[in-house]
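Questions regarding the structure given below will be posed in turn.
All protein chains but one are shown at their positions in the complex.
Up next, chain A:
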């Protein structure tokens, strides 16, 4: 099966997602809950990933108010990717409603929102959301529409078959009567939920068209509420200072009395791996926390980062395993080592990429309040409400069903807000609120965030390719020593036998090129620091490794990079069409170097990637200035099979291209002495306006099964730029970021 299935099999039932299935608290919809009766459900027609297990639970998802406003509970979190708009767009299509009538919020923890993994789990991630719930939300909208039609039939005393809908209205054409949905919702809620309503056939009105986002105005006027903006009556604010090196515990706060005498300070607390100060404002808490003199003691309890841990040392530890025997990814075929030995020409190279911070602009926070009725409210940025609910239950000692997880808008996420262990503002806020018997908000400063991120893992690969006399690849053998976030956080027990961490090898494995002898091996080398999912995960570096190396192999074969790729994709019409699309978009292939109209000397690089069920081809146009690469234009052709909102897709591809370029050009967290050296944006450089290229996007709807959108635009950019740099300079950059190399003309 596919790598995706492997990854999901790995995730299924594993600890961090293995949550209580007990019923959650009420959905918290408040007043105006009209379509809200419990209804028996027909058995789910389970699909591989999404399924329809919860697709007819209309009351859990939709509230139509008397004024016609439609409140939608979205299982997914909105962090810029447009998921609130895209999900509403699907429901609006089938409900036959105006998209602008929708208000969308992330649903609370609860069984009815487990729309992934055959109706058993949910996360906002993996570019899973739309492709796995498209059918679910179509059935949901169609079911709600059928309920409104039934209510209309009752009210008008006519058969439902005589009724139709226009956006927001039930229509009886024979008598020219129109009833707004808002007037029917209460009656509809009293009717049984039909078990047989089916999505419409024929042309779509909204799906496939560029529709406006629902959240733009709030985000353009300061009205959008993020977790960090949360305020509850009587709360204290906390600033924390973590141990310089992860794993140390606070012994004594030597100047505690002086800290408590500072303005507004309430109290000083020791937490696992950190010290916290509570005050009546965040600034006062922070000033005191930064003044704390802490005797950090022996390491205990938490994962320990060794005192001599460094990025340089880790890179060499990975390199030392680069010829070790590993476990093969499941796309192995033939006998790659033997074919390498028999090859007319062999190309070998090592590539590496650094640890990265997520650097989402909103620092982490959590606000918690224990209530007199024994319940607990938690507001915290998250991509997985049930996982956070489970952790909150352990931390608080309450039953999960006593805990309401509120999931605010995310000020960026890129993988940051999964559960990555217990060093988290929510855990800290729960302990502090318990201790002082008041609501508490914890905010991590940027410095604390960069010190306790779950970093994109450092990556390393040894690549070996064999060419025959005709210049075709006969053998490919890669060794990937390291560890991805899947092995780190879910263990290797469910990764097959022998286990392979797909999050470590994806992008080196699972490429579309026809190579008769092929083997990608994974050697498990754990990271002593915390690592996590970072936009496009393994692909974020592995497609750079592979596609930059592929240009090296093409050069050894004396072939043009485009022609070389076509040769090895000759049996794949989908990929050939995608190459045609990106070449048309970019005005035709020319590798260069050539002189541009402005007198700069430029070249282009090409790369392909197959991330998250979508296919992507990327071309970058690059020149050099003062030893740095200048990226002028990025052209991306993306084939996600089929689309819901092309405007959001284009915005996401541009966003993904930006972070891809940023990571390749500038970003690096360097560890020395067990500590990250970059603690804020002054030393962790991300792409600014000045370096932003034009991004041109072409969407190709091949009709293949729907793929992901949020992440696939990222992986092609680093190799496309690296290949352009090689064309300009003759120099292969095999170690990211580009910014640590001073580039000169060839």
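One rule holds in what follows: a contact is a pair of C-beta atoms (placed from the backbone, for glycine too) under 8 Å apart; a residue touches a chain by one contact, two chains touch by 3 or more; residues count from 1.
Keep this in mind: contacts and distances are computed from a predicted model.
Enquirer: Missing chain's UniProt protein name, "Oxidoreductase", "(2Fe-2S)-binding protein", "Heme chaperone HemW" or "NAD-dependent dihydropyrimidine dehydrogenase subunit PreT"?
Expert: "(2Fe-2S)-binding protein"
Enquirer: Looking at the full complex, which residue from A:61, A:128, A:309 or A:414 touches the chain that isn't shown here?
Expert: Once the missing chain is taken into account, the touching residue is A:414.
Enquirer: Which one, A:453, A:654, A:668 or A:711, makes contact with the chain that was left out?
Expert: Residue touching the absent chain, from the options given: A:654.
Enquirer: Since one chain has been left out of the picture, which residues of chain A touch it in the full complex?
Expert: Listed in rising order, the touching residues are 79-82, 212-213, 215-226, 228-229, 231, 237, 263, 281-284, 359-363, 409-414, 443, 445-447, 647, 651, 654-659, 662, 680-682, 686-690, 692, 694-695.
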